[in-house]
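Every protein chain but one is kept in place in this view of the complex.
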Amino acid sequence: MTSISSASPGLAGNDPSNRLFGPLPDVSADAGYVEEHPARVGFFTDTSVCIGCKACEVACKEWNTLPMDDSHGVRDAMGMSGMSYDNTGMLGANSWRHVAFVEQTRTVDLPMPTFGRPGDDRQGSGPSPMTPGDGVSLADAQQSSVLNAEALSEFDPQTGQSGADKQIRWLMSSDVCKHCTHAGCLDVCPTGALFRTEFGTVVVQGDICNGCGYCVPACPYGVIDQRKDDGRVFKCTMCYDRLTDGLQPACATACPTQSIQFGDLDELQARADARLATLKGQGVETARLYGRDENDGVGGAGAFFLLLDEPEVYGLPPDPVVTTRDVPAMWKAAAQGAALIIGVAVSAVLGSRKR
Amino acid sequence: MTRVKTWLESWPVYRQLTGSDPLGRGTAARSKATEAVVSRTATADRVVKSVCPYCAVGCAQNVYVKDEQIVQIEGDPDSPINRGRLCPKGSASKQLVTSPSRTTTVKYRRPFGTEWEDLELDTAMEMIADRVLEARRKGWQDEDAGYRVNRTMGIASLGGATLDNEENYLMKKLYSALGAIQIENQARI
Partner (left out) sequence: MPGLGASFGRGGATNFLEDLSNADCIVIEGSNMAECHPVGFQWVMEAKARGAKIIHIDPRFTRTSAVADLHVPLRIGTDIAFLGGLIRYVLDNDLYFRDYVVAYTNAAALVGEDFVDVEDLDGLFSGYDAENRMYDEDSWAYEPANPPESSADDPAEAAEQEQLDDAPAVRESDQAQAAGSGGPPIPSKPKRDETLQHPRSVFQVLKRHFARYTPEMVSEVCGIEPAVFEQVAKWVTSNSGRERTTAWVYSVGWTQHSVGAQYIRTASILQTLLGNIGRPGGGILALRGHASIQGSTDVPTLFNLLPGYLPMPHAMQHSTLDEYCADAAGKAGFWGNKRDYMVSLLKAWFGDAAQPENDFGFDWLPKINGDHSSYRTIADMIEGKVSGYFLVGENPTVGHPNGRMNRFGLANLDWLVVRDLQMIESATFWKEGPELETGEMSPDTIGTEVFFMPAATHVEKDGTFTQTQRLLQWRHKAVEPPNDARSDLWFFFHLGRILRERLKDSTDPRDQALLRMTWDYPLHGETRDPDADAVLREINGTGPDGQPLSSYMQMKDDGSTSGGCWIYTGVYADGVNQAARRKPGSEQGTVASEWGWAWPLNRRMLYNRASADPDGKPWSERKKYVWWDEAAGEWTGVDVPDFEKNKRPDYVPPEGARAQDALAGDDPFVMQGDGKAWLYAPAGLVDGPLPTHYEPVESVVENAFYGTQASPTVERIDGPWNRENPSRSEVFPFQVTTYRLTEHHTAGAMSRTLPYLSELQPEFFVEVSPELAALRGLTHNDYATLVSARSAIEAKVLVTERVRPIKLRDGRVVHQIGMPYHWSYGGLSTGDSANDLLGIALDANTHIQEDKVSTADIVPGRRPRGPELLEFVEAYRRRAGVASGRVGVNGRDPVEASAGEGSTQ
């Protein structure tokens, strides 16, 4: 009988090769794809060219035959959310792509600034007072509008000078599973339903998942979600089936403006760095990459973004950390017990099989 | 024993403990379904070239057919116009075919009726022909205000602009031959 390996870092109680935290150059090899395997792939979502058409949402649902959305949390019936043009609300078991819409406005002090390249005419921060209308106070009306007032303080329009007196930004961003280098969902999955593919992506196997739901709180982004009438969890697979046939994921295939770009991760990273430099050069100082840094809390994401404002503005956590970062220490204590349980399980199953 | 070994190797924990994936997060966890995965575009019987029916950009589509059913519609990357891309409507266009509320049989509402009734297609065609001839006769004008017009005012038509050129052509030809002139299209709107 083959001898049992003792190389598991979890069992050893330390993580010298960054298997649970920190940069990891080859996630696929770490997951056992030791022989030749494809380069790690990912999404680079450049929100500065997103037109909010939601083709990604539909193409995803179409390919993956997802049910209609019920993940709003507040209600199951269809209805307007009131969050600008976003009626999907959040990523969920039935929505593996979600386009956020953020409306921001700022009154510009007249006289007009001179025009130049986009962004050159940035004004001092802070909203200017506006003339209240009759009756109900304007403040009340603004409270109930979709305006994101917080964002006004740090306003750096890439575009959207509207008239001479107002700057409006309508940020749109297509969110998706990040396919983390260190994926909490995958680390906590007790059944092996979640796995790392040869492409470096993280996928749920519907034929294995038993709906235990451990992965749901383990995701630092709140991506993975249980389907109510089914019990199992679902999330973006980066169209694993399409990848095996050499196709691109459905969302990236459809995206009209190439806001969603699919490709080898290192190539996408280089492209994103160049795009960021271009925008910075145009004076768009609030442009930033999100999920690009391999030293971040998830070891860098397979799906990363170019944002035009703070991540929170888009509903993204500012500093996500893989929930299993401290597992090695915990494992050390639990290792013996776990080994015992596995041993019992193996002999029990083998025993029952022999009968 | 070989059988047991094969069976054992299909068990993730066994693979995890013996293979290159000690944490059981990759190769060791792959299920039977995962090993068998294949995209439905790859298994389609044929790919048919089409064009999106929504707006007028004219995005080319690849239509994948399996067992005489549409299994997928996506952008045709060869098109110089859309370069394989589609908007949400184009991406949803398979549901035009498969929509659960699509009505695919003839429905008939008799005058002053309160419910739909079923009707054979052939019967409906004959009934419509009867009514066309009668309406044409009723609205016929040889002259109007002293000028020869050779037409009927009894039949009108309004087409959508998702009609094919060939369909519009046959419609205009037939209506003109019938003498019907109130022939209009969404293009007016």
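First chain written, first letter: the chains are A and B, and each begins at residue 1.
To be clear about the criterion, a contact is a pair of C-beta atoms (placed from the backbone, for glycine too) under 8 Å apart; a residue touches a chain by one contact, two chains touch by 3 or more.
If you're wondering where the values come from, they're calculated on a predicted model, not measured in any experiment.
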{"item": "Contact list for the unshown chain, restricted to visible chains", "value": "A, B"}
{"item": "Residues belonging to chain A that touch the chain removed from view", "value": "49, 51-55, 57-58, 61-62, 68-69, 78-82, 84-85, 87-88, 103, 105, 110-112, 115, 118, 130, 132-138, 140-142, 144-147, 159-166, 168-172, 256-258"}
{"item": "Positions on chain B where the hidden chain makes contact", "value": "48-60, 63, 65, 68-70, 73, 75-83, 85-93, 95-97, 99, 101-116, 119, 121, 124-129, 131-135, 138-140, 142, 144-145, 147-189"}
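By our rule, only the chains that are shown with their structure count from here on.
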{"item": "For the chain B and chain A complex, residues of the former touching the latter", "value": "4, 7, 11-14, 16-34, 37-42, 72-75, 82, 84-92, 94-95"}
{"item": "Partner chain B, residues of chain A touching it in the complex", "value": "2, 4-5, 7-10, 19, 28, 30-34, 53-55, 57-59, 62-63, 186-187, 192-198, 203, 205-208, 239-242, 244-245, 247, 250, 253-256, 342, 345-346, 349, 353"}
